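For this depiction, one protein chain was excluded, whereas all remaining protein chains were kept in their positions.
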Amino acid sequence: MAQIFHRSTNTISRVSIFGGVAVLLALLAAVAAINRSSYLTEVRVARAQPVQFSHKHHVSDDGIDCRYCHTSVENSSFAGIPSTKICMNCHTQIWADSPILEPVRASFRTGKSLEWTRVHNLPGFVYFDHSIHVSKGVGCSTCHGRVDQMPLMSRANTLYMEWCLECHRAPERFVRPREQVFNMEWQAPEDQLALGQRLVREYRIQKLTSCSVCHR
Amino acid sequence: MADETDKMPAAEEIAPVIEPGYTYASITDKISAIVLTRPTPLLWYVGFGISFVFVLILLFAVTYLLTEGVGIWGINIPVAWGFAIVNFVWWIGIGHAGTLISAILLLLRQKWRNSINRFAEAMTLFAVMCAGLFPLLHLGRPWYFYWLFPYPSTMDIQPQFRSPLVWDVFAVSTYFTVSLLFWYVGLIPDLATLRDRARQRFPRFAYGMLAMGWRGSAIHWHRYETAYLLLAGLATPLVVSVHTVVSFDFAIGLVPGWHSTIFPPYFVAGAIYSGFAMVLTLAIPLRKVYGLEDFITLRHLKNMGEVMLATGLIVAYGYLMEGFMAWYSGNPYERYLMFSRMHGLYRYMFWALLLFNIVIPQALWFLRVRTSPLALFIIAICVNIGMWLERYVIVVVSLARDFMPSAWGTYSGTIWDYAIFIGTIGLFLALMLVFVRLLPMISIFEMRGLLHDEEGAEAARPPEA
Partner (left out) sequence: MPDKKSYRENSPLDAVREKLGSLSGERYWRGLEELSESEEFELFLGEEFPQGIGAYSDIGRRDFIKFIGASLALAGLSGCGRAAPADEKIVPYVTQPEGWVPGKPLFYATAFTHNGAATGLLVRSHEGRPVKIEGNLAHPDSLGAADAFAQASILTLYDPDRSQVVTNGGAITTWNAFLAALEGEMEGQRLNGGAGLRILTEHVTSPTLADQLRALLTRFPRAKWHQYEPAGRDNAFAGARLAFGEYVDAQYRFSDADVILALDADFLSCGGGRLRWAREIAARRRVRGGKGDMSRLYSVEAAPTTTGAVSDHRLALRPSDIVAFTRALAARLGAGSGGDAKALPTAAATWLDAVARDLESQRGRSLVIAGDYAPVLVHALAHAMNQALGNAGKTVSYTQTVAAEPVDGIASLRELVKDIDAGQVASLIILGGNPVFDAPADIPFERSLPRVAFTVHLGLYDDETSARCRWHLPEAHYLESWSDARASDGTATIVQPLIAPLYSGKTAHEIVAVLLGQSGRSGHEIVRDYWRRQSRGEFETFWRKSLHDGVVDGTAFPAKTVNVRSGAKFESQLPGSSAKSAEPENKEVLEIVFRPDPTIFDGRFANNGWLQELPKPLTKLTWDNAVLVSPKTAERLGFEQKIGTTGGERGRIFVDVAELTYAGVKIRAPVWIAPGHADGAATVLFGYGRTRAGRVGDRVGFNAYLLRRSDAPWQDAGLMLRKTGSQYPLACTQYHHNMEGRELVRSAALEEYRKRPDFARDKEHSNETLYPGVSYESYAWGMAIDTSACIGCNACVIACQAENNIPVVGKTEVTRGREMHWLRIDRYYKGSLDEPETFHQPVPCMHCENAPCEIVCPVGATTHSQEGLNEMAYNRCVGTRYCSNNCPYKVRRFNFLQYADFDTPSFKLLHNPNVTVRSRGVMEKCTYCVQRINAARIDAEKEGRRVRDGEVQTACQAACPAEAIVFGDINDRGSHVAKLKSDLLNYGLLTDLNTRPRTTYLATVRNPNPELKKT
């Protein structure tokens, strides 16, 4: 009787068997990659904001300290978003009538708040406290990156749990002297480990990896 | 069971493993015809119709479950596991016969396995599929099931490998994979036969694809034998391991009635017990409907009856030991549990399971019973029910009466529990029916092989006999 399969099918079948395995692995790899791509992590993705606020300008050009606007960063879990009043402290004098700042002035006039889009947004079940990190020598730039070089604000890190754990498992690799916390230019020295271990002892920094430290 | 052959002489009189008067061709015809030429019997349509309705019920129940949550079941605190786990264990247990028959009996060179191993294996696959549904569905948040697998998660945490549930994941999936391969490899020669005998183009193509270019050349046969044997060797430990691991789900826990070292052996025995019961439940109607009495002879039924008797007794010993240990250990919790099993709210279930699993199967001591398809069928059904009740008593009663009297509670399934249970039975039967319709339910080439051996035996026999 007539052959239903051409000889070539042998090869095809062999290829497809091994090909199938390869494809499967490739897929898994792809998923892992996408998970960590900025498409999902929003790393270095600037969000539209009501006002084109430039940290670069305010921090590096004007040399304004983080705490001038983020007032509660040292004593509360929440760093604080400046009230319109704080903006207006300066902008009643400087750029008092620049069109870019109209929304700010409008908010001040009408008493209607500005609506910023959250850039560093943790899931609801994560409880992060700025004050304790700051007081234990975790610098702003360690998590938020070189904000002083960001014309438009964007995430510098994934904020994934694996990223948090990098530091929580080995704080000595990241901590810096308290007085350097708000210093954007601060660079980790070559002997960071030595420094880190010293600071860990000094500041009594624990390796807090229990779930309840962040999840309750 | 290794001594089956010594008992054989007695067995020979009852029935050979294949009735005389068959030629290689006739065997092939008879079996392949079921799939290719013979019109599908009306009963098949009826059976498939009914089981398909159950499948629809399953789909509906599962959809509702996913939208509302496991709260639609009867589970509560303290009894946080109910039907889902009972059914899981039950199905997994049933899923044991196939591999046992195929692998262990193969290694033990039991000829009588040949005509039943094919659908026993199929049965195994489908049972494990049904079983596999439950651990997934019983999760509070099933959409996160993949957290039970180790993978490079962005949370940088892995499954908790001390938990028996994680072992389950591996045990069951391995078991399923190996059984599937085993079954498929075994099918290849027959698929080729079907390919060659099929007339229309599509079946030929389909079977052809599955046959993977089997030409029956000597080298093919050689490779086949090696592969099959290897797989058998691979599958054999799994038969023991899977249900051992399943039993750990309970034995690892400290719940009175669970925390017991006897669980692994007695779960395995119970699994084989229920497995064979299910094989009989399927084989007896099938051979009748498809007139396969000549291939699945009384000899097969009798042997399976004997296996059931043996495993049944092991299970009985298990029950006995549970009771004895509860008393002998002097552990107040175990004692109270035993007491409440026998006298508590669920006493009917307990006594019923003793009746179905221990008392009734004792009839198998009698040859007349072992060789009567009807009797065997009834007993098999009883054992199926009994084994389900056993799991129910283990899971529910233990949880309902653990350590803190203040937290004691009771449990009963809701219609959704039942819907999903019968739904899986429907799924199982539907798959089974599709299988007998599309694939040779008896291994053609092995029967041919059998015939060859039988003829050898025939020749050896003295003329006057």
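Per-chain residue numbering starts at 1, and chain names A and B are given in the order in which the chains are listed.
Here, a contact is a pair of C-beta atoms (placed from the backbone, for glycine too) under 8 Å apart; a residue touches a chain by one contact, two chains touch by 3 or more.
In this text, all values refer to a predicted model and were calculated from it rather than measured experimentally.
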Candidates B:164, B:285, B:323 or B:449 - the one touching the absent chain: B:164
Contact footprint on subunit B, counting only the chain that is left out: 64, 67-72, 74-81, 138-142, 144-145, 147-148, 155, 157-160, 162-166, 169, 249, 252-255, 332, 336, 345, 399-400, 402-412, 414-416
Positions on subunit A where the hidden chain makes contact: 47, 71-72, 75-78, 80-85, 107-108, 111-118, 121-125, 127, 129, 131-132, 135-136, 204, 206, 208-213, 215-216
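In this text, only the chains that are shown with their structure count from here on.
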Gap in Å, rounded to a whole number, between the CA centres of subunit B and subunit A: 53
Of subunit B, residues touching subunit A in the complex: 151-157, 195-196, 201, 204-205, 208, 212-213
Residues of subunit A touching subunit B in the complex: 1, 4-5, 9-10, 13, 28, 32, 35-36, 158, 160-162, 165
